[in-house]
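Here the complex is missing one protein chain, while the rest keep their positions.
Up next is subunit A:
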Amino acid sequence: MAVPFQCVQACRPDPQDHSSWVLLAASGPRIYSCHSSGATSVWSSQKISEPPVHADEPQEPPGKKVKLSKQAEEPPNVSKLVVTSDYQHLVAVTAEDKCLRVFRLDLTGRLEPLSERPMPKRPCAVTLIENDATILCADKFGDVYALPLVPSPTDADDIFVAAQEKKETSASFVPTATPLTVHSGRNRKALEDQLKQKLQPKTKGPLKFKHDLLLGHVSMLTDILYAEIAGEKAEAKPRTYIFTADRDEHIRISRGPPQSHIIEGFCQGHREFVSKLCLTGSGDLISGGGDDDLIVWDWLNSRMLEKISIKQPVLDFFKAHPQHARPPQESEGDLKVAVSGIWAIPSSSSRDSVLVTCEGVPALFLFKIDSEKKVSSLQQTLPLVGNPLDLTLLESGQSTEVIIVSIDHTREPGSTTMLRQKEVNVILEQLNDQAQGDGLLGREVEVANAENPGKQAALQDIFYGIENLRKRAGAED
């Protein structure tokens, strides 16, 4: 059975040809590329040659090490795909080796690997800024790094020199805390640990490529956005902002670089994790996560504009489609929704529209956003043949859009765990099909078919990791 696509991205790499398109889709460790002409190619991540060494964690129980090195034999799975706005590059994240990978994308959709940069912690969200020259990478430990899309060779040299210098200074490092200056039991214990640690050789060196730490939360980051608005005076430069969302309900608004150390505000109102952020065409911020509502924000003033129920449409959808497997709990009140995606749809009308998906719910929810009058509402519920894993929009002419959804054809619609009884052959589902004919559908199934199903376990978290962000009652004190 083929493994579903955890990520899809559609684009038009040839500016001269408005009818050609390229579809990029990641399945397990592979990235498939299909061109409208019929050309297809596949890139696959390699096994990690050396198992990751965690020298700073010397007291690891032996059992865990074994597991680690075994995992390392599998090629790492792709967890994110982002195409630059000029369609010339693809940024991919591979999860297990925490790698940021950049590819050149040619007119026919062929991928040429340019760089792979292992990050210190697993990247959870990436976005591109400064005309796509810079990647912003938000990680599991709460930090946001800026990296050049295409690293210049001189950067690498500088880093090398800096690393050398650092090594020299740290070689002569003597702990300045001594039993004479440390008086409390707690500090003495910590000092003992430090002295012990100095005996451990350190193998995990500093990163060998340019990366600037811009900001950080003490929480797991879940999404990152970048926005630019006109400066206050006519001649002023535009103002840039970074939005970061975390597992502890925060949405932080910082200035863009070079002032990303300044926090402008927080959008406060979520009670559960925030998993997705989206800017509408007119510039409002919409957030969703583990709460029953989406929230629309006047983010410049850190003000909540409106709450829109996402739980109600999900309940209504399940009621109207009783054939679907449903999550086990089920008095209605207990249903937990976890927003897995929010996409703004460019629209010709004056009002904004967004599409929303929830983990394990086989439908797309289309909302009209009118936060000024506070009358945002569900416009349409589009049933899907299976749970959506990702979605991409392909512009075609004025304002018509093709929506391509990657479908989990291996699990029962409505369930994140139950395997499907009757197999369906739909791995991508296309909606709003007006301009495109059926060129998009079908072929990718052929390409993807030879996948082996054994690796599903590692992918479960990439497919359905969002509900896991929810905090469990009775966590340690």
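We adopt the following convention: a contact is a pair of C-beta atoms (placed from the backbone, for glycine too) under 8 Å apart; a residue touches a chain by one contact, two chains touch by 3 or more; residues count from 1.
One rule holds in what follows: contacts and distances are computed from a predicted model.
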item	value
Protein name, per the UniProt record, of whichever chain is missing from view ("superoxide dismutase", "Beta-Casp domain-containing protein", "2-oxoisovalerate dehydrogenase subunit alpha" or "tRNA (guanine-N(7)-)-methyltransferase")	"tRNA (guanine-N(7)-)-methyltransferase"
Per the touch definition above, residue among A:S44, A:S152 or A:Q268 touching the missing chain	A:Q268
Residue of A:R110, A:K208, A:R255 or A:R326 touching the missing chain in the full complex	A:R255
Subunit A residues that touch the omitted chain in the full complex	56-57, 141-143, 175-177, 180-187, 189-191, 193-194, 197, 213, 215-219, 231-232, 236-237, 239, 248-250, 252, 254-255, 258-259, 261-263, 265-266, 268-271, 471-477
